[in-house]
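First the structure, in the form of structure tokens, and then the observations on it.
A protein chain is absent from this complex, but the other protein chains hold their places.
Each chain gets a letter, A and B, in the order it is written, and its residues are counted from 1.
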Amino acid sequence: MKITVCSTENSLYQDSFDIEGGNFNKAGIVSTRIKSILKQMGLPADVVRKCAIVSYESEINVVSYAKKGVINLTVNPETVLIEVVDEGPGIPNIDLAMQQGYSTADQKIREMGFGAGMGLCNIKNYSDIFHISSEVGKGAHLLMTINIKQ
Amino acid sequence: MNLETIVKEFGLEVRCAPENLKNNVTGGYTGDLLSDVIANSREGYIWITRQVHQNIVAVASLKEHAGIILINSCEPSRETLEKASQEKIPIMVSSLSAFELTGKIYNLLGKKD
Partner (left out) sequence: MKLSEVKKILNADVIVGEEHLDLEVKTAFGADLMSDVLAFAKAGSLLLTGLTNSQVIRTANILDIAAIILVRGKKPSTETINLAKEFKIPLLTTKYILFETAGRLYAKGIVGCLEKVENNSVLD
């Protein structure tokens, strides 16, 4: 499941953040951290915004559907890479999961304002490159690239 | 005011039940939480939402809404369309956001009453 996404040599920043599955009180904390790190690094506002949205929807999905997960953040001179790896049921049908409106969310998730089947679409739309894979019974893997310069 | 006036005024695209555009609109409700809409909307209201799931038809039918307007160019799912046609609930689509469309409809309803 683990994929090496980049060479570490010329990356400007790299860190990993753990996410606890099922803990809605903490959902969003990691994305808020990521946002403030990128802002402090002086990245353009629209890049920070895209990264924050992508991280947040991913974090919500890990909390909603997986046992636990990790977000690996890498800032390179020209791109930000956000990799999300979780341990959980995985996604049996990725094409279906990517469809806007498709959701298996329960009542609790919907009360939070998620679970309308828009999360993965948001992630894809705000990424310059989006990659998703999954192994059923093991977990899901997302890799998003956001360009710093257009 | 009937639905047809609102459809014409804001260029809404009618997706089903055009035979019921004569429905009278007594007010509006904007929201995406079905339980809230069930609890607080009234008969004859036009419901503005971005939910596209077939459950919206059951809610609109239960509450006897004049019709449903989907915002942000959201399209109803196939099941939603089938159900709405059966139940004769007009579903319309607007490219405006919920805020814009609500503002415009609120003003229009206020003028004519």
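The working rule: contacts are C-beta pairs under 8 Å (C-beta built on N, C-alpha and C of every residue); 3 or more make two chains touch, one makes a residue touch a chain.
Note that the structure is predicted; figures quoted are calculated from it, not measured.
Trainee: Among the options A:53, A:85 or A:144, which residue touches the chain absent from this view?
Mentor: Here the residue in touch with the unshown chain is A:53.
Trainee: Pick from B:1, B:14, B:58 or B:74: which residue touches the chain that isn't shown?
Mentor: B:74
Trainee: Extract the touching residues of chain B with respect to the undisplayed chain.
Mentor: Missing-chain contacts on chain B: residues 27-33, 36, 40, 48, 50-51, 72-75, 95-100, 102-107, 110.
Trainee: In the complete complex, which positions of chain A touch the hidden chain?
Mentor: Against the missing chain, chain A presents residues 24-25, 27-28, 31-32, 35, 45, 49, 52-53, 56-57, 60, 98-101, 111-114, 116, 118-119, 121-122, 124-125.
Operating definition for what follows: only the chains that are shown with their structure count from here on.
Trainee: Would you kindly tell me how far, in whole Å, the mean C-alpha position of chain B lies from that of chain A?
Mentor: 34
Trainee: Considering the complex alone, what residue numbers of chain A touch chain B?
Mentor: Those in contact with chain B are residues 101, 110, 116.
Trainee: Show me the residue ranges of chain B that touch chain A in the complex, using the header's touch definition.
Mentor: Per the touch definition, chain B meets chain A at residues 32-33, 50-53, 77.
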